[in-house]
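Structure incoming, see below.
One protein chain is absent from this view; the other protein chains keep their places.
Chain lettering (A, B and C) follows the sequence in which the chains are written, and residue indices restart at 1 in each chain.
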Amino acid sequence: MRVDYLARRCGVFVLIVWIAATLNFFLPRLSGQDPVRTKLLQQAQLGGYVHSGIDAMVKDYDRRFGLDRPLWQQYLSYLRDAARLDFNYSIANYPRKVNELIAEAVPWTIGLLGTTTLLSFGLGTFLGALLAWPGAPRWMRYLMPPLWALHAIPFFLLGLVLIYLLAFQIQLLPMFGGYSAGAFPGLNVTFVWDVIRHAILPAMSIVLVATGGWALAMRGMMVTTQGEDYVTFAEAKGLRSLTIFVRYCLRNAILPQTTALALALGNILSGAVLVEVIFGYPGIGTVLFHAIRENDHFLIQGIVFTVIVALGLATLILDAIYPLLDPRINYRRT
Amino acid sequence: MRDLVVHYDTPLGAVKATDAVSFSLGAGERLGIAGESGSGKTTMALAILRLIRPPGRIAAGEIWLQDVDLMSLSPEAMRQVRLARIALIPQGSMNSLNPVTRIKEQILDALRDHDVRISRRQGQERVRELLESVGLRPEVADMFPHELSGGMKQRACIAIAISLRPRVIIADEPTSALDVVVQKQVMETLAKVQQDLGAAVILIGHDMGLMAQFVDRLGVMYAGKLVEISPVRDIFIGPLHPYTRMLIASLPSFEAKGTFHGIPGLLPLLRDLPPGCAFHPRCPHAFDRCQRDEPRPREIQPGSWASCHLL
Amino acid sequence: MAHAAWRYVRRNLSLVVGIVLLGLLALFVGIGHLVVDTGKSRPLSAPAIRPPSADHPFGTDRQGRDLLATMVAGTPLTLRIGFIAGFLGVGIGSILGFVSAYYRGAVDSVIRGIVDIGLTVPGLLVLIIIAVSLRKGLTVDQMALIVASLAWLNPARTVRAQVLSMRERGYVEVARLSGMSGPEIIVKELMPNLLPYLAATLVNAVSAAILASIGLEVLGLGPIDSPTLGMTLYWVNFNAALINGWWWWWLAPIVIILVVFLGLFFLTVGLDEIANPRLRRAI
Partner (left out) sequence: MTPLLEARGVTKIFGGGLFERASVLALENFSLPIEAERPLITAVVGESGSGKTTLARLLLGLTAPTGGHVLYQGRDLRSMSRADWRAFRRDVQVIFQDPYEVYNPFYRVDHVLTTPVAKFHLAPSRAGERALIEDVLRAVGLRPEETLGRFPHQLSGGQRQRVMVARALLLKPRLILADEPVSMVDASLRATILGSLRSINAERGISIVYITHDLATAYQISDRIIVLYRGAVAEAGDVELVVKQPRHPYTQLLLSSIPRASAERTWLTDRIGASAGRPDGESAGCRFAARCPSAMSRCREVRPPLFQTDRHRVVACYLHADAPAQPIEAP
């Protein structure tokens, strides 16, 4: 039974990849004229030492995506490229390939996004569970209102405030960038520490907001589970309140929390892109920001495709983990 | 139990869910508590285990288990009593088993939390033994609740309830959601395990037929008060309280076809009970004293108590 | 119904807080339009980089815009985008949600498929692709339409879930057996119970739309020449106002955006409380 559940989930993933490629292909063509081509021609007229390369690129582009070619042929060749993860050269930073630029930026984003999401999810879920536990310390209750307020603000807004307070006023932390200008990237302690110092503010602006959200959701779920019949029976069995809290309430409340994580990935990423832009953090977000500024279509499409596929993968992984948490899943059809 | 009073605080003021309920239970005796919805029977059962949660609270009364007043115990001491000395079999219709853990885990965690030191192998053995004593195959130990039928789930709950050989088993409508054939099998299992343990059983419910065939003594509750408590045979041969009499008359029987004697009027709302005897608006024999003062329970015949001004 | 609603508002603090915050905002914009010459929100209409002073209470930015005028002119524009996209999104979304939940069958599985996948794809990126392709001068309303193109996904999902649960309820079948037709059942039986949910979903959609529009504007994809809150933040970032210590330039938009989001958030919480009150059981 589990196999066909996973098979369906993989099918959804493949569908997402196909949609990512299709969006990239059709949306630019919405406005009739082909913006990619116009940008290429502009770049070609600029001249400069890379002139010849750009000319070759324009000819190659016309050959494959020329307006005389039937749309579906263009679409097929685009899909072939996407399948090979080849998004051509970056128009603005020719002759560098789009894949190279993305490969450089992805580790930074995964580092920032991965840690902050896991941190805020873990911390938030734990905090939320604790807030619902009668045995929790009294002062915890006063934590609720600030969590509420923070939860409503977008990440980048808090980012701006943090930069002003902790970087500009007190100069405690660096204000901008992924590492100090002069630092030489390498796996030595100083560089790693420098990276961490630069990542603290962006990470804080995500964690402080997201944690509130997860805590609120978890607390709600815990309160509902505490009302369930199996908790009443657990109390009647004379179980210790810790056993009831962990094995009966937490164990059941975590299920909808995991589903919510899978659904929230898209929004978390959108928020993170803006945080990277505000902090000039060298992840996918900033690369995208510059690509937009220079109208570098190939780079934009490359990033959008990679991110959508990456999110599809993350959702697939979460879907694969879910049946381990909830035995009922492989019993009845989802 | 002596004069138990449980209040529920609601925005409209405190509501008396049970009002001065008293009864005694002999060792190994089967006592039935019958009553319709809102009569306070489940509240009374939860009060014995001190499981009344806000907005409810136990306002007054004592509950003696042999020589110990449960009301005086510390929360930790009371926790030790639950399951070890007084066990609960939950309602059949509820999902009383943890949906995400296997049956054997839900038996072993109770043993562990009552400081029963046994090895893994002894644990497995004890689980198999318990499941067999309630008529369940050993494989059930590794199954999840959603893989069991209604009857099997109730048997698993019985297995849990008897795991520490309690002195008293409280069964709160254990078969209310089961089909009549499965109900009989579950009740036979309960009867057998009760005899093996020599434990006393308090059966809470509204099915008078089930009470007639299972319990030794039967108490009838109405609007939070115990209106009558007598040996079960006497109740069915000569019910004392008018409510009991009318309740038995309204039951469908295989003898009198086509006769319908309902009890007129509406079930009382606990938050605005009529003055005097709560049943007087629906009682055909009500006279002026019934509307003024509340009847006290009196021993009408040896072993039979009822609270009604007529008697 | 009105009496019950008032009792709820008194007991329902978050709703009141939400209304107060948004009320303050409306007041600020309303009075602003009377007192301040919003013309000054255009570049070169005031001396550049002036900290808050008597004649420029919110200070001025590098391109010579008076920030108070910009805020007074920009806030309604951003809210406009949010409301247009929000209303369109909930409008389309609830119709699709209703149709797929009530009539089931192929229609339902198609809509459900699109919504489920649509929600896993990060909305902002798709909006970027659209905005980049329509690069020529965007107007505020075009911006709203772009945001609306994805704003219907979430409302469709929530409305479908609500209608599905309601559709199974007994009173729908009783209504059918009492002679009511399909559309009549939707309007008379389902709609009244759905209104509180719809209201909460609408406020949510508006909030999400504003966030998306500000996001696009901060990335430089907004209507370049209009003084919306997002564009102000774009220029803040573009001119590195933070590093240069021009604190007043970004403080104003941030405070206003904060009030907008907090107001909408408390409104949603309040409306949720009305939609499924936990206290409605009689003993």
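Operating definition for what follows: a contact is a pair of C-beta atoms (placed from the backbone, for glycine too) under 8 Å apart; a residue touches a chain by one contact, two chains touch by 3 or more.
Everything numeric here is computed off the predicted structure, so don't read it as measured data.
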| item | value |
| --- | --- |
| Sole residue of B:100, B:187 or B:286 that reaches the chain not shown, by the stated touch rule | B:187 |
| Touching residue (missing chain; options B:54, B:262 or B:302) | B:262 |
| Options B:90, B:151 or B:219, residue touching the unrepresented chain | B:151 |
| Chain C, residues in touch with the chain not shown (by the definition above) | 169-171, 173-180, 189, 192-193, 280-282 |
| Touching residues (missing chain, whole complex) on chain B | 36-37, 135-137, 149, 151-152, 179-185, 187-189, 191-192, 206-214, 232-233, 236-237, 246-248, 250-254, 257-264, 266-267 |
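What we mean here is this: only the chains that are shown with their structure count from here on.
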| item | value |
| --- | --- |
| Centre distance in Å when chain A and chain C are each reduced to the mean of their C-alpha atoms | 22 |
| Inter-chain centre distance, chain B versus chain C - centres from mean C-alpha coordinates, in Å | 53 |
| Multi-chain contact sites of chain C, meaning residues that touch two or more partners | none |
| Residue numbers of chain A (touch at least two other chains) | none |
| Chain A contact footprint on chain B (complex, rising order) | 49, 51, 79-84, 87-88, 90-91, 94-101, 109-110, 112-114, 144, 146-147, 157, 160 |
| Chain B-facing residues of chain A, complex | 228-230, 232-240, 243, 247-248, 251-252, 255, 325-328, 331-332 |
| Residues of chain A defined as touching chain C within the complex | 12, 15-16, 19-20, 23-24, 27-31, 35, 149, 151-154, 156-157, 160-161, 163-164, 168, 175-176, 262-263, 265-267, 269-270, 273-274, 277-278, 288-289, 292-293, 295, 297, 300-301, 303-304, 307-308, 311-312, 315 |
